[in-house]
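Shown here: the complex without one of its protein chains, the others still in place.
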Amino acid sequence: MRPLLSKARAPGRAAVLRHGGYSRRQVYLLFLLPALLVIFAVIIFPWLFTIWMSLNDWQIGMQQSFIGFANFQKLATDTRFLETIPRTLFFTVLGVVAPLIFGVFAAEVFHQHFPLRGLLRGIYIMPMMTTPVAIALIFIMMYHPQLGVLNYLLSLIGIPPQLWIYDKNTVIPALVLVETWQWTPLVMLIVLGGLAALPTEPYESALIDGASRWDMFRFITLPLVTPFLMVAVIIRTIDALKSFDIIFVMTQGGPGTASETINIYLYLQAFAFFNIGHASAVVIVFFVIILTLAIILLAARERLRWTQ
Amino acid sequence: MDTVARLDALKLRLRRLGDRAALAFALFLVISPAVFVMFWMLSLAFKNEIDNIAYPPVWIPNPPTLANYKQVFERSPFGLYTINSVIVSGSATLIGLVLGVPAAYGIAKGKAMGMGMLIMVARITPGLSYLIPLFTLFRFLRLTGTLVPVAITHLVITIPMIVWVMISFFEDIHPELEEAALVDGCSIWRAFVSVSLPLARPGIAVAAILAFIQSWNNFIFGAVLAGRETRTLPVAVFNSMTYEQLSWGPLAAAALIVTLPTLLLTIFVQRHIVTGLAAGAVKG
Partner (left out) sequence: MATRSVSRRDFLRIAATAGAGLAALPLLANCTPTPAEAPKAAPPTAAPAQAPAPSKPAAFDWQRFKGEKIEVTFTMGNMVDVLMKYHKEFEDLTGITVGAEQVPEQQARQKQVMEFNAGATSFDVCHYSYHVHKRLFAKNKWTVDLREYLNDPTMTPPDFDWDDFSGGAKAYATDSEGRICSIPIKIDFWMLYWNKELFEAKGVAYPKTFDEMLEAAKKLHDPAKNVVGFLARGLKNANVPVWTHLMQGWGVDPIDAKGNFYTESPEAIEAAKLYQSLLKNYSSPGVSGFNWNECQSAFALGQAAMWQDGIGFATPLEDKTKSKIFGKVGYGVFPKGPKAQHSAMFGDGIGVSSYSKKKGPAYYYCLWATNKVNQLRVLQAGAAVPPRSSALSNPDRAQGSTMPGEYFECLEGSGKILRAGLPEIIPVTEFRDIFGIALTNIIGGADPAAELKKATADFKPIYEKSEKG
């Protein structure tokens, strides 16, 4: 901080600052510099390492050799890796849509006035503050096929016991349920912010027209909060794509490869097989996938702004 | 006329009552998953082994036992791990604030979203990819075995979080206020410190809390970079797993130990988080 401070304070400089808009911008960039440098310092070495290693064939404890783009070529035909992509996308779509639906509903509820609203809202947002590893452990216990409390609750309403994370067909929904449990509050908060900013006039005129609650939601609320929803979608998409802790703790990608997402596959390659070259190529492909989706969503959001 | 009005009033009252009931029911639906999972964690953590694996489940610990906690603290130094977590997340948050708040200001005022994206690259990069090179690097720098590597890597979590939340706060501050200060002969830095910073205080609180919690909850950095004496809580909790599958009590107790601080923090500052996130971050 110190150098920045003294620079900004330097008398000759400050004089210029107050006049030319151009150099003022430069000063603003100086504010940004320390953070940028620190982030850069932390991630530059890993990035260079990753890029270099992605061009090498290296497994820890074995010979290293430069092989150009062979790691990427191998990835393009590696069925196990290729299968992780649609699986990750499936997980992501569920992990975005479910919190979105529940989050919007919850925001509508918390937008109303009722006693103890603050406390209840506080309780409601607790899940997003909890430690994923800890929550995953609790859900493992709740999902236990024989002794788990969830199967007991299901049995009360006459639904047969489920295998949850122990079956390859239900494992991803079961994992998404944990994600949804944890991240719906975030969506709720974002949408709540949007609702608070809404104008009241459309509702009043709709009330006069005798519109139903659903109509008001469908034709007034939803279009107005869509920009906020887009923010939620972007954040959730990036986080769901990168989701690791919960899957790692609960299934490690199993049964078989039924919940092996790109990130879990990456973990296996890097930390179980120590295939550093191969894993580095996966990192780069994975990064490109996340970046592409993020850019597409950002662009969609911009377009939405324009059309409104 | 009169009867019609009365009927209308009754209708209105009925409708309100119906609305109330519907709201109460909706509220119940919305809040029960959070409450139930928390309740179950508490229940597991305070029941004895036999009740924990009883079927049908035993709901209320009777009598509640602290044996699970005793076992957790006997098996591994959870006290030390808690201190480690506080140090790591605390310092990563503080440094993150010192670096991230001015950075967010710079981005907001300088309209430098491009630069902001650069910081976001750190958030988008798969965290796993940092670990092997950083481990080797820290080993080379002889920093392993201390909390420094863990804290440094946590900056990758806290800085983007703080920047992300703060940008919109600074964007919301009325430019005139600052301009006035600048006209009065303040440097930009002074204007930042004396005008914008105080105005953005609620935002800073939210950013600090969210960054702290994100860092507190991080598992994988600590899992790879920390050693026996530098382990953070989530790693310790994970390590108490894999041992005996049905030691549910101690596991739940460990899970509660790591989550409790974040939950208390949430209750304590929920208003800030709600208003803060609602007012600021969402526009990012």
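Labels A and B are assigned to the chains in the order they are written; within every chain, residues are numbered from 1.
The rule we apply is simple: a contact is a pair of C-beta atoms (placed from the backbone, for glycine too) under 8 Å apart; a residue touches a chain by one contact, two chains touch by 3 or more.
Since the model is a prediction, treat every value here as computed from it, not as a measurement.
Every shown chain touched by the omitted chain in the complete complex is listed here: A, B.
Checked against the hidden chain, the listed residues B:A223, B:A252 or B:V274 yield one contact partner: B:A223. From the set B:T65, B:T82 or B:T136, the residue in touch with the chain omitted from the display is B:T136, counting the whole complex. Looking at subunit B, the residues touching the absent chain are 49, 53, 76, 132, 135-136, 139-140, 144-145, 223-224, 227-229, 238-239, 241-246. Interface with the hidden chain, as seen from subunit A, comprises residues 59-63, 80, 145-146, 163, 165-168, 251, 253-257, 268, 271-274.
The rule we apply is simple: only the chains that are shown with their structure count from here on.
Rounded to whole angstrom, the centroid-to-centroid distance between subunit A and subunit B, based on C-alpha atoms, equals 14 Å. Taken together, the subunit B residues at the contact with subunit A in this complex read 23, 26-27, 30-31, 33-35, 37-38, 40-41, 44, 53, 55-57, 95, 98-100, 102-103, 105-107, 109-112, 115, 118-119, 121-134, 137, 152-153, 155-156, 159-160, 163, 182-183, 185, 187-190, 192, 213, 216-217, 219-220, 224, 233-234, 237-238, 241, 246, 248, 251-252, 254-256, 258-259, 262-263, 265-267, 270-271, 273-274, 277-279, 281-284.
By the touch criterion stated above, subunit A contacts subunit B in their complex at residues 1, 4-5, 8-9, 14, 17-18, 24-25, 27-36, 38-39, 42-43, 45-47, 49-50, 102, 105-106, 108-110, 112, 114, 118-127, 129-135, 137-139, 141-142, 146-147, 149, 152, 181, 185, 189-190, 192-194, 196, 228, 231, 238, 242, 244-245, 248-249, 263, 266-267, 270-271, 276, 280, 283, 286-287, 290-291, 294.
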